[in-house]
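Beneath this line is the structure, given in structure tokens, with notes to follow.
Removed from the display is one protein chain of the complex; every other protein chain stays in position.
Right, chain A next:
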Amino acid sequence: MSEIAEKVKAIIIDKLGVEESEVTPEASFTNDLGADSLDTVELIMEFEKEFNVSIPDDQAENIATVGQAVSYLEEHAK
């Protein structure tokens, strides 16, 4: 697993209070990991802070799963 994927996983475990085993690439924040819309906004903000990127709202809407977050950040992280 890439360093980015590890960090993403750690943030999700911390913010959503879920078990590590639940954080699979296919897992959806809202459907599988119990996030509501505010949790999702908070996650995106944490990703922005951790990886020093700015994720525009229209792109944030497309980040709904763990895997989508990892690929977006692998592409955009500085």
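Some notes on this structure:
In the analysis below, contacts are C-beta pairs under 8 Å (C-beta built on N, C-alpha and C of every residue); 3 or more make two chains touch, one makes a residue touch a chain; residues count from 1.
To be clear about the criterion, contacts and distances are computed from a predicted model.
Chosen from "Glutathione import ATP-binding protein GsiA", "3-oxoacyl-[acyl-carrier-protein] synthase 2", "Cytochrome d oxidase cyd subunit II" or "Peptide/nickel transport system permease protein", the protein name that UniProt gives for the omitted chain reads "3-oxoacyl-[acyl-carrier-protein] synthase 2". Of the candidate positions A:16, A:55 or A:73, contact with the hidden chain is made by A:16.
Where chain A meets the omitted chain, the residues involved are 15-17, 38, 41-42, 45, 48-49.
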